[in-house]
Structure formats: structure tokens, C-alpha cells
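Selected chains only, in their assembly positions.
Per-chain residue numbering starts at 1, and chain names A and B are given in the order in which the chains are listed.
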């Protein structure tokens, strides 16, 4: 069940032109929080799928996302000027709009054709619930799926920005297909640290169902307090939808920065008790999360710290040729299979799983009744 | 007399499967101080011969040393649980004992044969005078030699833990075969820094004798105060035994962390003036040594700082194809020859120099009368 090194590379690489990188380029990914872009500091250097970019809020309105290095001689557009409908290079003043068209080259002759022959890599960016999403794939871009967490107005939203982890995105997402990890990683750890009063091992049987958007998980807990639980769907290719009964629902985006670095953006939705619509600010509150202690060890006092430990200590890119998958890993194996199938789809020029083209097809995407 | 690049690699590489690494894997090496493993913090991440490991003190007694990455999906066992006779993975709870056998896989069917088919890399660890020694080679492990510093009870012991140096172990050990370095590196430096009141050059003639455990050194100082001195044997392959007349004796272990990092563990023995047996605590006192100043330069105010300067500034792995060995380096050349011969022995499946198999053969290994 272990992967060959070649299979592992295909599933984990994120750079443009790699099979995995091309798959990931068919989806929108959050890369910044809109509120981080202020009038005083409207630009931010970001890195996504191995590409160095600058995202900006234009004083004339809207957001832009372009390659950091300018078209001309490569100085950083982070130090550029936002004006005249675009971003102007800080070195010689070439102006490009947010689609990457070069509008002006101040020191070129007026009749020069050069500016029509070149184009700055630039990408669509959309704001949803205070998060800025980017799409780095071939145009036209698909629709950002109207997940219920995005669409619902009967509650409040919050954002968490997690630290960059020094590991590949897939070892993060695999945990989302692996419901048994709760028993030890979260519950036993919390018990040992005195954060919960008891802990008991209960056998679990697992069931996975491939749905339109990814995989739905079902657990049956054995033992004296046996019960069934459905939920926490893994959304293809790199998102977890987490919820607890009628309470909050959150989306955890595992955003690949490059092959060996990933950041979680977390968007939470907290329904109002009575189902009433809540007036929210345009930008939900956001906070930066800490995962480690002063010595650089994971503090293990939160689910996020515990998960991050399990992810990062596997190494920059987990070598899946030496692992020993077991019965409890069948969700992991299923996800890898879905990745392979969808990489093949992209190679054939087809849309992979969950890509939506018709903006009117869905008003809202909810999940099962229980969750 | 300079080495080719290939010869240099063979003598300096420490990874599993390399000729030098296989030679070093026939010996026990200190890797931690037992007193560092407390009930509050009973685990420690260590690195030896290029392998990332976790050493632990089990609450049920004894010490374990295992690969840091768990067998299953590779999370760090540093965050695991010490219980039920072994260490349990923090991610999914697989339990392995200190020999590496997998005892439990909580979410696997009872009849699963998987746990019998796999084994966590695990290594013997022994405590001697407060130091934890590890053996990473083929079993059965040889005997830890009963050096007099280990065995003697007529005095007290102390431990020093030196900082990791960014250099290969061999350039550290070579100094131990090089008695002329005292004149300038230690004595002249101390004189220039005002730490000793005089300094005078005296010619030295050198003599080296291969003994069962390594090489015995003899110096004859010329000039008006000429005298002979024997001592400071170099113990094969990476230890210095240092003594001064009837006073303290110390063992300096140059422990290879990987090809380009080495740490000295130092065990000192201070004989009681009247030769009486001294009641000692189970764990001798230990201290961490500083070698550099705030700017990152070697402070040069101790023998250890002076030696470490000479080692680390040669670079991560000294290129011995460009050096100019001279008459004074004949001990260095002899040691390289011993390394080559013993690498060949290991290749032939024989035990190299100084490996002891019979635990009854030696009660104590002392050195010459004078030392």
C-alpha cells in the first residue's frame, strides 16, 4: 500500500507544470486576509504554489495579485506604486493592470510595440467573508463554491491564521481522512496534560463515502457507550469541513505555499441560536494562532498544535515509500486514489472533482443533515 | 601524504552503509546524560551517526532509544506516551517496546499480522557513570570496555557536555594524535592572553606505539629542561584519554552527530588523595561548556575553546587533498592508517580494533604505569 517515490512526488509537488501542481491550480485558495491590507500598507508579499506574488488593495477599489518580480528588470513590485488603474514598478515605472497588461512604459517611444508583446503574470482574486482567494490556473476561472460557511448569514464569522508549517500540504490533509487520530493525538494528549479529566479507549469502525465534493466520513464507536457519528467531510483536494452538532462549522484550508511549506487558513461560522440573520462587519475578526512554545516545541495544548505536530514532524515531504498503512488508514488511501484519478483528469483536459462552472447551479452547498 | 577525495570520504562519512559509518557502528557512543531525563521530561531528541532518534527513561525503569519517526505514518515519538512497557505513538497509538517490537496497534483487527511483520529501529542503551551510551551496529552488541575511568571507585566523577561543533569528528580526533599542538594552540595562546606568565619554544621528538586500544604517545622535550613524557593515549576510533600525573583522568568522546557535526562528551575522574573508595551519587554532576563569545568567535580562554577553534575552522569536512602533512603529523598519518585497516576488517566481517566480546575478559582497563 506504500507509494513509490514517483507516485509520492506526483501527489505532493505543487509547482507549475507538475501533475500535482496543475491539479491544485484548478481550485481557489485563500492567501491573505483582506483586513491585513490597509490604506497605510495596502500591499503584501505572498507565496502560493511555489510562486512569489504581491497582493494589493487598489485605492481605486478591488484587489490585484501579480508576480512579485516586475516584467522589466525584476525589481519587487511590493515596493511599487498603486495608481492609474494598476501597479507601477518602483524601478522604472512600468504600469500593469490587475490582469497583467502593460499599460505604460514611461521611457519608451510612444510608437513602441513592446508593451503589447509582454504580460505580467497576474491572477484573479476574490474576497469571501474577509478572506482573499486566488486562482492560479487556466482561465476562465471556475466559480468559488458557495459552501454553507461562506453563504450563511444566520450567524457570525471568524478567521484564524495559522503559522506556516515546514511540511507538504498532503500530510496535513491526510489527517482529515483519518478519524481514529482523535483518540490518541487529541484526547489522550489532553488527558495526559490534565486538560481533560478522563480518557478511555474505544474501538472505532470506519466508513467513507465519496460525495460530489470529496469524502464523507462515518464512525461507529464500539464499547459500552457505542454510537454512530457522521461528519467532518474532507473537501477535495485540501480542505476540511469541521462541525459539532448544531454548533459552529469551520473550514480549514491547507494552503500550499510551496512543496515543503503550508499554512492553514481557518474560517469559522457560529450560527445564531434562533436562526436569525446577523448583521456582520464586512471583515470578520481574525487572529493569529500560536502552535509552539518558546523552545520551539509544539505546546500540544490545542487541537491545532497537536495536529501540526503530527504533520510537521513527518518531515518536509513525508517519504510514503517507508510507511506502513493499516486498516485505519483506508480513508487516507482513498484520498490518494482520488488525487491520482483527478490528476489524470487534468492531464486529459477535464475539470477535476468539485470544480463548478455554472454560477447559478448552487445557491448554497450544505452537507448532511446531521452536520 | 595528502589523501585523495575518495580516501577522505571513506574516513569521514558516518551514515549507515558508508565504510566509515559501519566502522563507527561497531562501538558504543555516549549520546546523553541520564540526569537530563527527568520524570517531568523523560524524553529527548538526539542525533547520532546521521540518525534522528528519541531516547527516553521509562517510568517502569530503564532507558530506550528508538528512531524518532514512528513506524506508521512518521509522526515524532518525542511526543509519544511512555506506558505499558514501551513508547506509544502520539498519532494513532501504536506501541513499541525498547527492542522495536510492535506490541499494539489499537485500531487494527485483533487477528492482523501486520504488527509482527514490522519493527521500529531501536538500539541498546546503557548507563555508565551517568552517561547514556548507545550502540547502533549489528547485534549482538559488544561489551562496553571497562576503562579505568568507568571502573574506578577511589574518587569522584564529573561530566562535561560541550556544544555541537559544525565539523566532522575526524578533524577533532586527529588533534589527539598530534602532541606538538600544545606549544602554540594552548601554551602560546594562553601566554598572549595573559593567562600564563611565560612561554618558551622547546623542540619535541615524538614516538607512537600502537597498543591494543589505540595509540600510546611519547614526547621527548629537548632544550635545557629536557624530559620525557608518556601518556594521553588515543583510544580507537574517537576517544582521548587525558591525564596529568597522579591527578585527574578524563575521557573525551568525539561523538559524530552526522558528517558535519560532532559533540564532545567528557567524563572526568578525580582520584581521592588517599586512594579510598568514595561514595558517589548515582549521577555525577554535569555542566555545559561555553566555547565562544557573544560575537560568535572562539574566546580562546580554555583548552576546549582553543581545540574547538582548530577543529571547526577547518570547515565542515576538512579537504585533506590540499593539506601539507609534515614530520610532526606522523601520529595523524598513523591514525588514518589504522582507520583504513579497520574499515577493511569490518568489510570482511571481522571485529575492528578494541571490540570486546567476552564480558569477563577484563575487570578494568588501565593504561601505562606513568598515566
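Note that in this section contacts are C-beta pairs under 8 Å (C-beta built on N, C-alpha and C of every residue); 3 or more make two chains touch, one makes a residue touch a chain.
Just so it is clear, the model here is predicted, and its values are computed rather than measured.
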How many copies of the chain make up the whole complex, given that 2 are shown?
3
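The rule is short, and it goes like this: only the chains that are shown with their structure count from here on.
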Distance from the CA centroid of chain A to that of chain B, rounded to the nearest Å?
46
Which positions of chain B touch chain A when the two form their complex?
68-69, 71-76, 78-79, 81, 88-93, 105-109, 112, 114, 118
Seen from chain A, its contact residues with chain B in the complex are 171, 174, 178, 180-181, 183-185, 188-189, 192, 201, 203-204, 298, 300, 306, 309-310, 313-315, 318-319, 322-329, 332
